[in-house]
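Down below is the structure, laid out as structure tokens.
The complex appears here without one of its protein chains, the remainder shown in place.
On to chain A.
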Amino acid sequence: MLGFDALDLARFQFAFTVSFHILFPAFSIGLASYLMVLEGLWLKTGNEIYHNLYRFWVRIFAVVFGLGVVSGVVMAYEFGTNWSGFAERAGDITGVLLTYEVLTAFFMEAGFLGIMLFGEGRVSKRLHFAATCLVAIGTLISMTWILMSNSWMQTPAGYEVINGRFEPANWLEIMFNPSFPYRIVHMGLAAFISVGFVVGGVGAYHLLRNRRDQAARKMFSMAMWAILIALPVQIIAGDMHGLNTLEHQPAKVAAMEGHWENDPEENGMPLVLFALPSMDDGANHFELKVPYASSLILTHTLDGKIQGLKDWPRDEWPDVPLVFWSFRIMVGLGMLMLGMGVLGLFLRWRGQLYEARWFQRMALFTTPVGFVALLAGWITTEAGRQPWVVYGMLRTEDAVSAHSVTSMMATLIGFMLVYAIIFGIGIYYMLKLIRTEPMSMVPAGGPGHERQPKRPMSAADGSFEEQN
């Protein structure tokens, strides 16, 4: 159907559902930590602005968390429905890590989230703050389990293959596999940065409406500090992650660089800034190169070289244009975000941070930029892992369930329609919450009171429509 086979459709379906899903946990991870900082500052300084900001963002956190739960249910089943070959061979390892994630989330959702969302005024301030901290830590632990599983697929370790199945030999080596430390730092920072841009964008929106708004000033300022500090760290972490990838998945790096083969005439490796890579020709068209730059970045020398894609058989190449371009989008947006941070610092130094309308408009426009970069990064690493699902060990085509093109197409359309409706509604509602004045927040209820603890989204109390 339309030239796609069932494998393409299965991959696209997974990419679609997981891309949708990952935005919400990433948002929750960053926002939970921001809420922890806000509440901590409120308790420490007694400044009511922090309290108002906490109440403003906690309602949005509730909606984001709820959408993450809804879209996450699908993920827990998709490994089996669509990737049964993978589940059967690797379930002894990845299934266990996923179950630990579910247990963590279940535990957190059952307990601390209720206190965090609804307990204010009903438990002591210290206990409430403790609940916020535990939720923030819980989101990080959830992320840890998932990234352990993903990293193990990228750089498998601590296993033995028995009758074609991966069985655990050493859990510590599985959990702390070679790419895990780099991936968790890179992803954690990406979540913080994404939320930094959302908070900055929302702050900018309210500043553009009223530049005297104290809460808007505070969140804008906090976001700009966070961006300024996090981006340089993220760029260093990304560089280290790249070197780790070069060590364990050199073909992925070759695709990211658009590097087909080494030219013996050339000293060092140029950095390809722009190109249209062609897998059929095994070459780039319309190249724009910076001499020596790749050598410098990847080997930290002037004449170092890495393997070109042609060192591997064609059937072990990832989709080069996809990996090449998603990587460039991520890096390009990273540079843009760094620029925003530096510009913010400059304006702050000139005393113009709350006055420069053009900068606030820029911040408003760049609200989703962190999330776009995050998705581009995930596409780079996941598409770059192809054609393997467990790198070097299990090919994606051997992992997919044997569904027909028709049933894959039908379910894909089903997911796209339902997600469009549901998340359209969710995001519409979230935008309504964001538009309310941050200084006008009222506390929500608690267990046994008007609001209840087990449904995250009910902490948000705005009407869905304009009241008539």
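Keep this in mind: a contact is a pair of C-beta atoms (placed from the backbone, for glycine too) under 8 Å apart; a residue touches a chain by one contact, two chains touch by 3 or more; residues count from 1.
Basically, contacts and distances are computed from a predicted model.
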item: Options "Cytochrome bd-I ubiquinol oxidase subunit 2 apoprotein", "Cation:proton antiporter", "Amino acid ABC transporter permease" or "FtsW/RodA/SpoVE family cell cycle protein": UniProt name of the undisplayed chain; value: "Cytochrome bd-I ubiquinol oxidase subunit 2 apoprotein"
item: Among A:Pro168, A:Gly304 or A:Pro387, the residue in touch with the chain that has been omitted; value: A:Pro168
item: Given A:Gly91, A:Pro181 or A:Gly282, the one touching the chain that is not displayed; value: A:Gly91
item: Contact partner of the left-out chain, one of A:Val70, A:Leu208, A:Leu322 or A:Ala356; value: A:Val70
item: Footprint left on chain A by the chain that the document does not show; value: 66, 69-70, 72-74, 76-77, 79-82, 84-85, 87-88, 90-104, 106-107, 109-111, 114, 162, 167-169, 171, 401-404, 406-407, 410-411, 414-415, 418, 422, 425-426, 429, 447-448, 450-458, 461-465, 467-468
